[in-house]
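Dropping the structure in here first, questions after.
As you look at this complex, bear in mind that one protein chain is not there, while each of the others sits in place.
Letters A and B mark the chains as written, and numbering starts fresh at 1 in each.
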Amino acid sequence: MSQKERKTPLVDELEKGPWPSFVKEIKSVDNPKAKDLLGVLERSYQDKIGHWKHGGLVGVMGYGGGVIGRYNDLPDEYPNVAEFHTLRVNQPSGWFYTSDVLRKLCDIWEEHGSGITNMHGSTGDIIFLGCSTEELEPTFAALTELGFDLGGSGSCMRTPSCCAGMARCEWACYDTMGLTHDLTMEYQDELHRPPFPYKFKFKMAGCPNDCVASVARADLSIIGTWRDEIQIDQEAVREYANSSELNVLEDVVERCPTGCMRYNGQLEIDDENCVKCMHCINVMPKALAPGKERGATILIGSKAPIIGGALLSSVLVPFLEMEPPYEDLKELIEAIWDLWAEHGKNRERVGEFIQRVGLGNFCDEIGLDVAPEMVIQPRTNPYIFYEMDTADY
Amino acid sequence: MSQEVGVEEVAEAMFDLVKQTHGKKNLKPMDLIKAMIQKFGDDRCSKPLCKKAIRELIDGGRCIYSYIGGSYVTLPPEE
Partner (left out) sequence: MSTSVKKRVTDIGPPHYEQFLPPVIKENYGKWKYHEVLKPGVLVHTAESGEKLYSVRAATPRLASIHSIRLFADLADEFSDGYLRYTSRNNVEFLLTDPDKIDPLIAKLGAEGYPVGGVGAAISNPVHTQGWIHCHSAASDASGVVKALMDELCDYFTGQKLPAKLRLAFACCLNMCGAVHCSDIAVLGVHRRVPKINHETIRTQCEIPTTVSACPTGAIRPTSVNGKQSVEVVEEQCMFCANCYTVCPSMTLNDPEMDGVSIWVGGKVSNARHEPMFSKLAIPYLPNNPPRWPEVVDAVKHLVEIYAANARRYERMGEWIERIGWPKFFEMTDLEFTKYHIDDFSHAGLSFRTSLHFRHQ
């Protein structure tokens, strides 16, 4: 079928301007899929409506995750994107690449698909956008030959992701990339074969700045922290004080959320009252650093609105040391999964499950001691479910 | 002590259940596991055994994973 050059005046408008243009990206790929994709988008810009349909039955053999089926609702007009599935390719931890491996990924995607990607998708995977059903297996074969595998989708563990951590950050309180790789390898089965009521996401952030938005986007948020004193280089503090770029009193001391700092030529920090917010360290990176006794706080339950409303993660374990082989963490993860997989309702995220059964009961069931750090304050309502068979009370 | 059921027997029972409920109710892997443990008893059937059985069904092509807002084990679509 010969392809007429379609006019796309509306989307062409978005080739202009200083910000990098996704339209130029699509046009830079000279194949029928990309041309039809642009045509469909022009159609959406005219109609003010999307033209894609659900598609839940495609995948690579044996896996229940990694492929998102997608079909166009105008297949006669745009036959080259009639099937336009997504492959989620598990990224290397921290999104580090060599030019060599990127070229090889491009070669695979040029041969088998649309040549269009997302670098990266919201969960962290390399996204190959636009694969026909029959090319799914050949693409998968080429990927595994290069040493790559698919990530998660559906009711799977989703592809864990992390900040650059120790690879390029002095604030990393544990090895985020190491843990991410370790958990990804340990739980390949959960990543590829959906065992849960709904998705389960991990995000590893090296410090309380949380550059991967773990507290907002992960069912289990593993955020680095420390529990001893902030390390201070007083000479470097004075250098900041003497520079024009910073006013140590106004910009640092007065911004401390607990007011635990004083400066009078010498910086004093009342570390017992420090809540590890990172502000002072962020603005004086040459003078201050997280303490030496480092680990992570484990938080649970964040999610976007669907179904019962958005949640932020809340504290589950106030402090946990994070050293390979991460046995305590894995024991915790598996206890959570066992409970939620068995008792969670269909499409109920673990955060919603906890809201339903109660955090106290949840901790009881997974064998975790409750701690005052888990709550902002104790309950204010007296509707207590006293347990008659508990001898303690 | 009673002997564990064979993987193939569990897979067969799971497949029957998927066929029975086809078009009426979609089953999650955990629904299948719970049903099998109830059927065979927890002394003869376990979660790891059921997982092997599901893998057998999927890898052998008798069932597929489907996704409609959540993931299910279903019969392959008819051509």
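By definition in this document, a residue touches a chain if its C-beta (ideal position, glycine included) is under 8 Å from a C-beta of that chain, and two chains touch if they have at least 3 such contacts.
Source: prediction; values computed, not measured.
Participant: Specify the shown partners of the omitted chain in the complete complex.
Facilitator: Missing chain, whole complex, touching shown chains: A, B.
Participant: Touching the left-out chain: which of A:110, A:321 or A:387?
Facilitator: Only one of A:110, A:321 or A:387 touches the chain omitted from view, namely A:110.
Participant: Tell me, which residues in chain A touch the chain that this view leaves out?
Facilitator: Touch set of chain A with respect to the missing chain: 10-11, 13-14, 16-26, 28-29, 34, 37, 40-41, 44-45, 47-54, 61-63, 70, 84, 86, 90-103, 105-106, 109-110, 115-122, 124, 129-130, 141, 144-145, 147-149, 161, 163-164, 166-170, 172, 175, 177, 181, 184-185, 188-189, 192, 208-217, 251, 255, 257, 275-279, 282-283, 285-286, 289, 304-310, 312, 346-347.
Participant: Given the full complex, what residues of chain B touch the hidden partner chain?
Facilitator: So the residues of chain B touching the unseen chain are 24-26, 68-70.
One rule holds in what follows: only the chains that are shown with their structure count from here on.
Participant: Mind listing the chain A positions that touch chain B in their complex?
Facilitator: 54, 56-57, 59, 61-65, 69, 153-156, 189, 193-198, 341-342, 346-347
Participant: Going by the contact rule set out above, which residues of chain B touch chain A in the complex?
Facilitator: Checking each residue of chain B against chain A gives 28-30, 34, 51, 54-55, 58-59, 61, 64-71, 76-77.
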